[in-house]
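Everything below concerns the one structure shown next.
Only a single protein chain was left out; the remaining protein chains are all shown in position.
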Amino acid sequence: MMRRTMAAAVLAAGAVLGAAAQSNPEAEIAKYREALAAGNPAELWEARGEALWKQKRGPKAASLEACDLGKGAGVVNGAYAELPRYFADADRVMDLETRLVHCMVALQGLRFEDATKRPFGAGTNRSDFESLAAWITAESRGVTMNVALSHPKEREAYQLGEKMFYFRGGPHDFACATCHAENSKRIRLQDLPNLTEKAGAQLAYTTWPAYRVSQGELRTFQWRLNDCYRQQRFPDLKFASDASIALTAFLARNANGATFNAPAIKR
Amino acid sequence: MKPTNLTAVLAGIAAIAAGCASMSDQEASQKALQLMKASFNERGQAKLERLDQDETQKLCSKPPAQELAKEAAARIEKQNLASIRYPADGKLIGDWKSGERIAQNGQGMQFNDDPKRPSGANCYACHQLSKAEISYGTIGPSLYNFGKLRGTSEPIQRYTYGKVYNSQAFTACSNMPRFGHNGILTEQQIKDVTALLLDPDSPVNK
Amino acid sequence: MNHSRRAVLKTGGGAGVLGLLFAAGIARPGEVFAQGAGLNAFAMKSVPEALRALGAQGPAVSAAIQIKAPEIAENGAVVPIGIESNLPGTESITLLIEKNPQPLAASFSIPAGTEPSVSTRVKIGESSDVYALVKADGKFYMAKKEIKITLGGCGG
Partner (left out) sequence: MADPMRIRAAERDGVVNVKILMSHEMETGQRKDGSGKIVPAHFISKVTATHQGRTVLSAQWGPAVAKNPFLEFNFKGGKKGDRIAITWEDNKGETRTDETTIN
């Protein structure tokens, strides 16, 4: 099956080669992306993440298997498609990373500062969060996005996230909306999803985490927000911060109804 | 669904959502700012002051479907027009080759950038300029043949320099950074970018 | 795995190792070629030098070799490239990237029963011609394709 798909992709690639190539960069880029999809190194992170989830760690020598991601203790399948959500035990809306930190502290006995030391990995200095997120999100592949706004704190997070989305600041006057509020725009050759519209919001949110070939790293949605703000010339968005959760809540909720399809592979 | 429709729907959702939380738009703006101030760390040259908006930024922090009042737009343009400083030597056209390098460079002012190195303008991120560079963005209009179409008269030179210096002087809530006003580019760099756009020898006009 | 051979590889670390291996009687010329490229070829700084090190000067251009790769890559850090040879008796497939500091990227030896077609992903520093070198029935053949590398994203 996989072989047939690959063969078809290669055939399709061969057919277009030479003909329309020069005049159609978009088609060539599409081919580039298709060829990459044949083998996604995100799988290497998924394997590490599953092992981490089950490994006994921390002062309490406990695994994360009893962690409640919102669908009951230890239920991973489909959990990511309903995050961020309100957790009564913390009286707070939490996204995946924040919830994982909560569990590392509560179950494994780690201190918050130690647990959050390395939100994003670089080379062999890997982030546990990126590996865990790779595996946990993979367990929601094919699941319909269903982020609730039933608790007042969920509604507040959504509303504040929306405000953040349009907030212009910094020396460049950039907001999220500068690049992500119109259809069919691109930066350099990269298509920019219109996050104010259902289709764009769905496509964007359901394809993170992703293996970023430009970095050779698996990156999470939280990383995506952090790095967008860096490029917006804002200060450094804190890992597992309330602003980060609010913006995630806004964008995740707008993706409701779409089928989750990550970890993906991107430029 | 058209963006305007959806924004209306979203606004509707937000309104319903706000129902019991009963946060007015202004309250939400204030609360979001507090939230952001508590959720960002200063890093490198990016201080928390960057979250303090000027009036232009404040007025422009709104969904595109929410129309900006005519009077507000006029105020933004007037204020920003007044900020433009033209070069004392009266020369607005620099070196287009240097302008091309500035247009290609996307570095500068990020928390991981060296503040001692000059910033780029990253024009190609949003605009088509020369024919040779196929990797260009479309957030802004194509500027290919910018000078060829407009000529290089004194008013065109002043408009071009001024637009790069402070885009909001001509279009309120433009997406384009105010390169001179906010100190992203130096006077010489703006001259060079102006040359890239207007010089007949520049690849933009070939 | 031959342990004594690995020990030599460890201490050698790249260029010049091939001569050492021959001298030590560990590698036979036939074996190295059967595995594709001579090790010192990887250190060469140009395509002609690399070809010489591989004993493959003046390979004939062949339409029976296909390079399957996008003409434009969004990022040079990962460029997918497949090479397929339709030459009978294909023994090895070698990939060279002209503008890379060391053009020789990878070499595959194809035993009988294995299809003369491999896919991998390489780094390409800037827009460049890439070459596929195929050894078939003892002779060398070559094909070429240009790959453009674009600048991406916000540039930061």
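Just so it is clear, A, B and C label the chains in written order, and each chain counts residues from 1 on its own.
Going forward, contacts are C-beta pairs under 8 Å (C-beta built on N, C-alpha and C of every residue); 3 or more make two chains touch, one makes a residue touch a chain.
All of these numbers come straight from a predicted model, not from anything done at the bench.
Shown chains touched by the hidden one, complex as a whole: A, C.
Residue-wise, the contact with the chain that is not shown comes from C:L104, picked out of C:L104, C:L133 or C:I147. Across A:G39, A:G74 or A:G109, the residue that sits in touch with the chain not pictured is A:G39.
The omitted chain makes contact with chain C at the following residues, 1, 6, 9-10, 13-14, 35-37, 39, 42, 77-80, 82, 97, 100-102, 104-111, 113-115, 117-124.
Residues 1-4, 6, 38-41, 43-44, 47-48, 123-124, 211, 213, 216 are the ones on chain A that touch the missing chain.
The criterion applied here is as follows: only the chains that are shown with their structure count from here on.
By the count of C-beta pairs in contact, the leading chain pair is A-B. Computed centre separation for the pair chain B/chain C is 47 angstrom, with centres defined by C-alpha atoms.
Averaging Cα coordinates per chain places chain A and chain C 36 Å apart.
Our note on geometry: chain A versus chain B, Cα centroid distance of 28 Å, whole angstroms.
Annotation for chain B: residues touching 2 or more other chains are 110, 112, 124-125, 134-135.
Those residues of chain C in touch with two or more other chains are numbered 72, 150-156.
Residue ranges on chain A touching chain C, taken from their complex, read 10, 13-14, 17, 21-22, 25, 28-29, 31-33, 35-36, 38, 187-190, 213-216, 230-231, 267. Residues 66, 68-75, 77-80, 82, 119, 121, 150-156 of chain C touch chain A in their complex.
The touching residues of chain B, counted against chain A in their complex, run 1, 3, 6-7, 10, 13-14, 17-18, 20-21, 23, 28-29, 31-33, 35-36, 38-43, 46-48, 50-53, 56-57, 60-64, 109-112, 124-126, 134-139, 168, 175, 177-178, 182-184.
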